[in-house]
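Incomplete set of chains, arranged as in the complex.
Order of writing sets the labels: A, B and C. Residues in every chain begin at 1.
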Amino acid sequence: MAKSHQTHIRVRGYHLDLFLHVNNARYLEFLEEARWSYFEDEALTPLFWQRGYGMAVVNININYRHGAVFDDDLVIHTGFSLVRQRSAVLKQVITLKNTDTVVADAEIVFVAVDKNSNKAVGFDDELKERLNSLLEKTA
Amino acid sequence: MAKSHQTHIRVRGYHLDLFLHVNNARYLEFLEEARWSYFEDEALTPLFWQRGYGMAVVNININYRHGAVFDDDLVIHTGFSLVRQRSAVLKQVITLKNTDTVVADAEIVFVAVDKNSNKAVGFDDELKERLNSLLEKTA
Amino acid sequence: MAKSHQTHIRVRGYHLDLFLHVNNARYLEFLEEARWSYFEDEALTPLFWQRGYGMAVVNININYRHGAVFDDDLVIHTGFSLVRQRSAVLKQVITLKNTDTVVADAEIVFVAVDKNSNKAVGFDDELKERLNSLLEKTA
């Protein structure tokens, strides 16, 4: 994912747990942080907002491969891996900075949710085209 | 605070940090958990809700006295210590179960916030009376 | 999973996020809470501890099916769904209390990690037998 979006996080004392590794739930906050940053940098959030849509995660499949410890520098790579009619898949990979060591990798499936009806809605053409263009960019 | 409201929390792996003690931010979630439980048991939340008020914490002063570790059984004691015209003070003490060991103690100042104006509002007579009755109960 | 272990959590204000649903990372803390409780009730934790093992989660696959909101009463059902030579799978389902509504369901794969070598180790016969007995119990 050489051309993918990158977010940098340094592991702090409050990220760790009993085993002195970053706690499994905390990684999901790291991934969410990276997604907001990515959506912001690609001006995606306003596209959802202006339609009255929120984004709802419907599935996360995450592999924890290498326990990150205090002071590690993490790089979170984020990009689209699939765009469907009503859902899209983001691929996120966390690596140790300047290495090939994968700390965790995850696929995040999300849908657009209409804030009034609180129901998932399909992506319209403009939205789908935009997501597909990002798909190509990171392919 | 023998007669005060009690909430019980067992310390888990995800509550700890680099120093293998409960992290200082996590204690604030423990205190918030206890306050929701207290407000619920005393039927206080509906009194705020039905007026269109939320509760906003304006000050927390917390002493960390004894670092809680994995598997500790914590008891959070919650009660009112002061009721003013526009703010009230909750006293919360966290102890190790069945001991006199104080893990942390805190004073929490909160106000009622009108959800429409997003401004703090004074307590009306009915609300003040109710808070004062709880003050006496825990005195 | 009628005979499975149950953990109860009430949704509080600090569990929510921008969309006023429980945040996706917070569910992983709910699941971890339930696993500690389950391991405790089945006296599993000491079996790992006395061997010098920690538990490391290597994969979580979670479906978010229904957004839980403030004051919802959640029941987290936890049981084993698979035991292998070197890893085991826990199935966890979160439902709204007294309903069939599934809020989220997840499979958690974990391994035993030797605290000295910091490497994953296979389950010995005693450990495997114990995990298998729990598998049958929840089947």
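Here is the rule we go by: a residue touches a chain if its C-beta (ideal position, glycine included) is under 8 Å from a C-beta of that chain, and two chains touch if they have at least 3 such contacts.
Model, not experiment: these values are computed from the prediction.
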| item | value |
| --- | --- |
| Given 3 placed chains, full-complex copy number | 4 |
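Here is the rule we go by: only the chains that are shown with their structure count from here on.
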| item | value |
| --- | --- |
| Cα superposition angle of chain A on its copy chain C, in degrees to the nearest 5 | 180 |
| Centroid spacing, where centroids are CA-atom means, of chain B and chain C in whole angstrom | 29 |
| Between chain C and chain A, distance of the C-alpha-averaged centres to the nearest whole Å | 23 |
| Junction residues of chain A - those touching two or more other chains | 18-19, 23, 25 |
| Contacting residues of chain A [partner chain B, same complex] | 12-20, 23, 25, 70 |
| Complex interface listing, chain A residues touching chain C | 18-19, 21, 23-26, 28-29, 32, 54, 56-65, 67, 113 |
| Residue ranges of chain B touching chain C (in the complex, touch as defined) | 10, 12-14, 29, 32-33, 36 |
